[in-house]
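Take this structure, written in structure tokens, and hold onto it; I'll ask about it next.
The other protein chains are all here in position, but one chain of the complex has been omitted.
And then chain A:
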């Protein structure tokens, strides 16, 4: 497959903000190279408009809200939350063309999702499933970080957790992650990497969790089931259970995790530009649900872990820019990220016009003419 030159499909839902970020105030964001201004209306719904006034391109995010209408901070053109101009200075009528683009918005699983492509295709059912982020059976929280790298480098990072051993050695990494075998599979929209590490010493983070939740200190069976859903969502089912307690699926046994602790690392990475992204994540757990202190400590702990990733990813992007003639060498461990990138490329390919821009005429035809 040829490498598409654009880095992301437009016909997809992208997380634009965490729910708590969007208030009754103007929030500028860049999503897939498009300037967007978000605000929460008085009825609680979120509006997303193109962040440039129809008149002279002044960023609307530098204007102000009046109720549910946005007033441009330059000449006072007023737009409603659908992007239609409702007031123009010094004239009694409204120019019929006056509007800015409005983007379809869905708020789900604590994220505000916007669809930068064809609005007719914006089906809310296509929002990636990240329900653990607001499911009462799970507790957790997360953050957004802006990373100076191509969003696909973050996807690569999450699809191959071998790096935990080397980047996160003091918390979740251990020798087994880098050495245990894994299975990479794919569907039409998703790719999955499954890795089981049986009867091992728990890495520091998980050792603490299972001791805190279950008072257990022995060997564990550890799992990492990484599921990518195009173009940029990676939900990772992680945890440890008492070794030999039946957590490992085998034959018709789907796995009994009742003697274990389970978490989900939820990640969705929105391309901001070709070389920057907004990385939204959360960590949700199914144990000690009432412990707000644990929620706080886990969020801050994971924040620290992701800072370690951030350093690697930004250094990698810089190195890519410094070696424009180099391509990646892919190894066995990259199978998950390669399936993910293939699914992303397919989504991009689908958005291309069916016919080639430059027709190729057979030589015979030319001679005949």
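Side notes on the structure shown:
Following the convention adopted for this analysis, a contact is a pair of C-beta atoms (placed from the backbone, for glycine too) under 8 Å apart; a residue touches a chain by one contact, two chains touch by 3 or more; residues count from 1.
Note that in this section contacts and distances are computed from a predicted model.
Its UniProt record calls the unshown chain "Vanillate O-demethylase ferredoxin subunit", which is the correct pick from "Iron ABC transporter permease", "Vanillate O-demethylase ferredoxin subunit", "Dihydroorotase" or "Glycosyltransferase". Here one chain is not drawn; of A:30, A:61 or A:80, the residue touching it is A:80.
Screening A:42, A:95 or A:217 for touch with the missing chain picks out A:95.
From the set A:8, A:39 or A:54, the residue in touch with the chain omitted from the display is A:54, counting the whole complex.
Counting over the whole complex, chain A has residues 50, 52, 54, 57, 80, 82-86, 91-97, 99-102, 104, 119-120, 353-359 touching the chain that is not drawn.
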